[in-house]
Each structure stands twice: as C-alpha cells, then as structure tokens.
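The excerpt is restricted to a subset of chains, each kept in its original location.
We just call them A, B and C in the order they show up, numbering each chain from 1.
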C-alpha cells in the first residue's frame, strides 16, 4: 500500500503533499485542544504498535518474496482503530502521519510520496473508517460489526484511491490496479477488521476509564450524513472510470480538464524542469525553486500553527 | 530476520565525519537528493547516468560514515522489496504517456514485453534506489532524538515533535512486550498447529495475544511515562530546543551535495 | 514538620480492589523507615502516592506540609525520589548514560554537573563501563542498578526505595545499604524502604511499619516490632535469622537476649560462653 519514491511524478506528489499538509495542520489543532496529557502514552503506544505490527509484516515479506505482492504488501493500517479510540478522525490523520514518517525511514514508503500515502491511509481511511463506524452505530448495529465494517472499508477504499493515483502517475493501468489492489486489500481488510475489533475490545475492557463508550451517540447526524455524501460523490466520480472499457480514453478527457485545473498551474514550473532561456542551468534553477516552494509551504504551515499555540 | 529496533538505533551513535554533520543539513541534503531524483524526466536513458552518479556519491558518504557492510546489507534487504514489485511490472504494461512500443518478446497468453516499458521500469527502480540510499544514509547517521530536534529547528510543530518522540520511545516498549509474550507462550508449549487443542481455543489465544500486546504495552508505556514525569520531565521542557551553530564542514558538505546535483544535471546531457 | 504525611489515605483500583484503606503515615526529615508486609499488602501502592503518581481515592498526601496538587507536583517530584520495584517501569532511554542523565537534564543542570552526577551515580552502583549499553538488554540486577542510579543522580531530599535489594547480588546489596546509610548520615536524606528481606531491616532502619491488607498495623523500633510474634505471624513475616537463632537458644535455656545484627549477637554469645 505504501507508494515508494519515484513512482509518482513530482508535480503530482506535490499536490498530494499540499492536501496532506492542510489535513495535518488541522489534526495538530485537534491534538492541541482534545488530546489531554494522560492520553499521550496511549497515542504513542498505538502508533508504535502499528509500526511494529507492520515490521513483522516486513519480515514476512522477506520470507515470501513474491515480487508482485511486495509493492502492495499487506499492512495493518490502524486508522479506524485510532479514530474510534480517540473519537476523532483527526487522530487517525495524525497517528498515521507519524507511523508513515518512521516507516519511510526504514524505506517503506517514500518521502515525496508520503503526501499520497497520508492521503490514502490516514485521511481517506481515517474518515471512512470512523464515519462508517459512527453511522452504523447510530443505526444500532452491534458494535463489533460496526467496527469491523468501518475497518474493512478503510482498507478497500484507499486501495481504489491508490489505483487512481498510480494510474494518474502512469505507472499502473487503472482497471487491473483497482482489481488487484482492491481484491488484495479486501482480503487483508478482514484481518484488519478482526484486529481492530479485538484491540478495541481489549482496551475498553482493561481500561474503561480511557475510552468513551457512548461516543458515537454524541456525533451529530448531520456530520455523518455529510461524510456519507462526500464518500458517495467520490465513488460516483470514480465509478465511470472503473466500469468503462477504455478508462485511458476517459482519462484523456479527464486530463484535458485537469490540465486546465492543476497542471496548468504547476507544469510550467516543474514539468519541463526548465526556465526558458537559461538552458541546462535553468533546469537546475527550476528544481531549486520548486524545492524551495515546498519548504516555504512547510514554513508557512509551521508559522500559522505557532501563532495559534501562544 | 532479526533487525531489532535497538540495533538500528545503535548504528546512529557511531562517530564519523558524517555523523557529526548538523542534523538540519543532513535532512535538507537528503530532501534535495530525493526531490532531484524524483524530478528527473520519466523516460530518458540519460537519467540512469545521473542517478548512477548520485548513487556513487551516496555510497562514498556511507563509507565515510563507517557503516558496517552487514548492517547496510540488512537495511537494503528490508527496503528494496517495497519498490521491486511495481517496477518489475512495467515491461508488461502499456504506459499511457508512451506513444510507440517496441515489442521484445511475446509471452503466452498474449502478454507482451516492451523495450520502453522495461526502460521505464529500470528508471523508476533506479530513482527508488537512490531515494532509499539517501534515506538509509540519513537514518543511519542521526539518532531519532536528534532527528526530531533538528526537524524542530526546521519548523516542525512542537506537538508533532512531542508525539513523534513518544512514539519512538514506545517502539522499544512494544517490541519488548512482543518478545516477552512470545517467550511466555513458547515456554508453555504453545504451538499454532498443535492438534491436542481445539482450533477455537488456539484462535482465542491469538486474539488474547494481540490484545494483551496492546494493553500491556500501553500500561507499561503509561508507567514509563509516569516515571519520566517523576524525573522532572514535562512536555514543555522537552520541546525546548537550544540553538545550534552551523559549522564550516556543514556548509561544505551541503554545497558539495548541491554541486554534485548541479553537475549531474549540467554535465550529463 | 513532617516531610511526608498521609491522612486517611485510601486507594481503590478500578472501583474494586481496595489496596490502601485509611493509611496514616508520617515521616520526619532524616528518619530511616522500613515498611514491611506480605505480598499485596499495599506497599508499592503507598509509595506511588508519595510523589503523586497515583491520586488518592480519598484522603490526602502532604509533602512538607502541602497537599499534592498540579501546582506543586514538580516540586514534589524534585523532593521525593522514588525507585520503583520493577526497573522496567523506570528505564527507557536508548543508553544507560542517557537514562541516568535524564533526571538531571530535566532539573536544568549545567552539562558539566550532569556529566559529574552521571559518572558518580554509575560508580556508586558499579556500572562504570556500561554507559553505552542499552538498558533493556541488561541482566535483572543490572537494570535495577540503572534505576537506582537514575534516582540517585537527582539528589532528592527523600529517597523512597521499593525492594531496593531484590535481584542484587549480596555484594551489591551490602554496598547499596552502606551508601543509603551514608546518604542519611552525612546529607540528612530521609530514607523510606519497602523490603521482604527482613535480615536487612535492622541495618536499614530505626523505625519499622508493618502493613497488612492496606492498613498500617504496627509502627515502632525494629526491636519492638520483631518482639510481637502474633504480628509477625499474621503478616507472613519472620524474624531476622540472627534474632531467630538467639530466640532458639533462649528456648533451649541459654540466657541470651534477642539481638538483630551479627556484631551484637557475637558479643552477646561471647558474654555467655565466657
């Protein structure tokens, strides 16, 4: 599930990064307001736990070196678990960001691609998992089933998003990708669902003092409905591509639109990697400028947050 | 396959010219190399020369960092499979941005291997290799705690820094707990395929294992956190990062890296 | 004034298990106190209240006359240093040196001073040479020593030790006892210890409190406490070996008094023999 560096072009990676940064900034606000000091160890342990469980998976990967599976290896994602325990999808965004950061140090998932990874496994998975769980709970469905479904959906939908991202990047055909990763994550999602149910149950039982059991009832129905609409809207856009016999043709049409939207803003700077009239040096300069731009976004985000904290 | 997290951390405490470089410089260097590698055009065989040059530079830095060969081999062995999958697929795929394909072989079932696809696969793998090398170099020469404080100096928000530090700390707790539980089970003859016991019971035990792993790690983590508080720790005290001067060698290595990137770009046309 | 005082301190774990049940305990500056009692009597729970790790279910804990609150908690923890029973609860840094330096760092000491304290503490527990080892990969006794060094380096006014000698080899245990007594004699540090090794109680304390089922049911000098057989029996304790031997001789008709330390016993026996 983790996209490595080099598999999506820089300008697309930058777009994902910008989305991710916006969400991370908001999740830090959440931490500042709602993560009390007693919960810090739990947060740390959950993050560490996600990482260690995935490391075991690294070991399994080396034992069964099936090349096809290694790029899309099975991972315990844990976004749903974090969101449910901390009663906020923002917790999932924050937690997954930390996990991905440490993982990238081990070479699992890229640095430039981290934005996309955060988008899939933190943002999409966290929100889908959490609101599915809340929605189902509101329909008075048994808790384990609600959790399981949330966790399962939080595995499969990011897989579809991933297929789209790789398709945009030109590294993988859409339909095969969606089928392959969807199936894979659909199966892995069963494991994810079970683990989420088990761990949540254990934590509730051992430490009823730290997890609010009736949290689902407190979330407003409007929010859940809104989340549902956003998700359906997303699927509605995705569906024609997935069902079309010629998604690439559709892609070309979409590309025309996208070119005007996103690419037109970014392409001149990044895509040809040159500044007119400067020859080869121009390319270097373009890269330096692009690099500086990302750092600038980083700084601005940090500054904004700093202002809020004092 | 035993690369414990402690061992990984141990390597970062070596003494070498590379270990001594300021953390901020190392982070920026790594980012520069990765961003450059990723930014190279998708289909250009010259890429391979540029990437090769960068890889050689990184290997030289690793040698200066006095990292053990067996350790590096292990790190690469862990990291490489992640990238191999998709790259290995490329020769069979019709990339949408390539116009003409030269078919090299046709396999049964009508699967075709194209030269362009193969070239693209090699290029993304080379990019990936360079990025991984950069990340391995960084993470082998800077302790996690310093990585965090350097990132703090580069503007990482303090909440992220705090949570990141806690997470790294609990990695050890969790890892330890995993080992303990496995020992406990082994000592008492637990075996997943044991035919003496009902399947249901075994499955239950696996469930208990996962839950006790989390609950006990959490409680151990909580106790450790409390004992940190007992020793005068508080979240704000930690987040304070002193100023640190960038020295001449730091500037030198940074300039050298940028120069090498520029040279790769300008000389290799 | 009492440096530590608990008033009707009660602690109930998760609404079910009453570990402390109205404990009134006081320690004056410079005292040496041992707390003994059966497994599960509540010793460790009591100690975790001394520096505010646990919050009372009811009752109050006062340090230097002030009730523990979020305002003075940092001061409390600077005043009272607790070495927990399980060293794994206490050590966490990647190297022994960093672990011992952690407390002094947080006290904001100068790097030179930190360096000095770390060196001294490690020397005291004889772990010089272990600076760069990972504390989680040490033997049990070595871990215990790291935990003790970490608290010693902070130089607290009250040193609270939960089973300090468990897992230490006899040489290490004797050295620790000597050190603790020196810290008490020369620096006036108050010492509170919980231990099951009754033989070291007379060496470590002028006052003994006996706990049973969450209550303090006895408080006095070692002589007083060890001379009430019912109390001892009831709390799963036993006499120190030396005292037991003297008692056995008494029973056999030898006119000796009950002594607690080796030296006293020798002198008493020599008196009888000659």
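A few remarks follow.
The criterion applied here is as follows: contacts are C-beta pairs under 8 Å (C-beta built on N, C-alpha and C of every residue); 3 or more make two chains touch, one makes a residue touch a chain.
All figures in this text were calculated on a predicted structure; none of them were measured in a lab.
Across the full complex in this structure file, the chain copy numbers come to A x1, B x1, C x2.
To be clear about the criterion, only the chains that are shown with their structure count from here on.
Located most centrally within the structure is B, per distance between chain CA means and the overall CA mean.
Among the remaining chains, the Cα-based centre furthest from that of subunit B is the centre of C. Rounded to a whole number, the gap between the C-alpha centres of subunit A and subunit B is 18 angstrom. Contact of a single residue of subunit C with at least two other chains is seen at no position. Among the residues of subunit B, those in touch with two or more other chains are 169, 173, 224. Those residues of subunit A that touch subunit B in the shared complex are 2, 4-7, 9-10, 13, 24, 28, 31-32, 37, 40-49, 51-52, 58-59, 61-63, 65, 67-73, 94, 97-99, 101-102, 104-112, 166, 170-173, 195, 198-199, 201-203, 206-207, 248, 251, 270, 273, 280-281, 283-284, 287, 290-291, 294, 298-299, 302-303, 305-306, 309.
Residue ranges on subunit B touching subunit C, taken from their complex, read 6, 9-10, 13, 143, 169, 172-173, 176, 220, 223-224, 226-234, 237. The part of subunit B that touches subunit A in the complex is made up of residues 1, 30-32, 34-39, 41-42, 75, 77-90, 93-97, 124-128, 130-132, 135-136, 138-139, 154-160, 162-164, 166-171, 173-175, 178, 207, 210-215, 217-219, 221-222, 224-225, 235, 261-262, 265-266, 269.
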